[in-house]
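Shown here: the complex without one of its protein chains, the others still in place.
Right, chain A next:
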Amino acid sequence: MSDVIVDRPTVSDSAPLPPAGLHRPRLPRWAPAVVAALAVAAGVGIGLGAGLSSRAQWGLIAAILFVAVMYAAAARVEGLRQAKDRLATSLVWVCFLLAVVPLVSLLWETIARGIKVLDGAFLSHSMAGVLTIQPGGGVYHAIIGTLEQVGIATAIAAPIGLLTAIYLVEYGRGRLAKVVTFFVDVMTGIPSIVAGLFILSLWIIMLDFSYSGFAGSMALAILMMPVVVRSTEEMLKLVPNELREASLALGVPKWRTILKVVLPTAIGGITTGLMLAIARIAGESAPIVLLVFGSQVINNDPFEGAQSSLPYYIYEQWANGNDASYDRAWAAALVLIAFVMILNLVARAIARWKAPKTGR
């Protein structure tokens, strides 16, 4: 703890504030950890004693105890201002845990249940000829479907989204830009089932095409586009205007400035945004149910005939309602999470590789 300053500099004796030096009593560094441990123990104890069945209640009790005890201890030892600081810090930690717990438990649950049937055969076989109640079968047709549908959707939505964002940030003035921004906002809120219904009525009912992966891709592209526009817009706005001016002042035309200076500066963030948009549509099942129809067999052609996809496969297996199908559903969920995670890692890698360098 703090050492008391004995011969303090001459301060007028009437000074009412007790410690005149710069040192104040502080709680020891290990105090928060100890209080946290005690709070958890007390939470478990009270939970068991009172017969509370839900672990969430135990955690809540522990959290409240932790925040309250930290505040009281700090108020007693360190004074009120420090106590408020401690209160804010404790609340931040509690919120952090609240956010992390569901995430970790979700990952844990999926891995624990999904790993059971996840093997090479599962990844390389379809469900052709497998009865739903039988174990075995695989997810290959769904992986193919997801890759193709998401790939095509990205090929449609990414260029349109990028160019729209460039228009809005670099060129857009006045009414047209406002209208475009408004519709992008509206599109962001479109539920996936509505996007699916739109393509269903336009492509399949009105234009009389049949179910295909491509129809699903178009609905996914509608969902993806506003996300790409938004994230790219934000990234382009982050590029300092001085760089644009520096380039323009060198006599570089505007389009080249955008292409060679603005985009390379923002490419890391743009890629990350793009990957997040892909991750978002990779998990969509509603448009797939409506437009791709679902299939048990491998169909490599996204433009002809029904396909499956990972989210659809999970839904379908779960709906079967037997243990073998449940196992497959969890394993497919694990594959989907892994797919999204790999995408994110790739995005990070690209962002780091392309980020503006400051090293000497």
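Throughout what follows, a contact is a pair of C-beta atoms (placed from the backbone, for glycine too) under 8 Å apart; a residue touches a chain by one contact, two chains touch by 3 or more; residues count from 1.
Keep this in mind: contacts and distances are computed from a predicted model.
S.K.: For the complex's missing chain, which UniProt name, "Oligopeptide transport system permease protein", "Phosphate ABC transporter ATP-binding protein", "3-hydroxyacyl-ACP dehydratase FabZ family protein" or "Nitrite reductase small subunit"?
M.R.: "Phosphate ABC transporter ATP-binding protein"
S.K.: Out of A:Gly129, A:Pro191 or A:Pro264, point to the residue that touches the absent chain in the complete complex.
M.R.: Touches the omitted chain: A:Pro264.
S.K.: Out of A:Asp85, A:Glu109, A:Asp185 or A:Glu245, point to the residue that touches the absent chain in the complete complex.
M.R.: Residue touching the absent chain, from the options given: A:Glu245.
S.K.: Considering the entire assembly, which residues of chain A contact the chain that has been omitted?
M.R.: Residues of chain A in touch with the missing chain: 173, 240, 242-253, 256-257, 260-261, 264-265, 354, 356-360.
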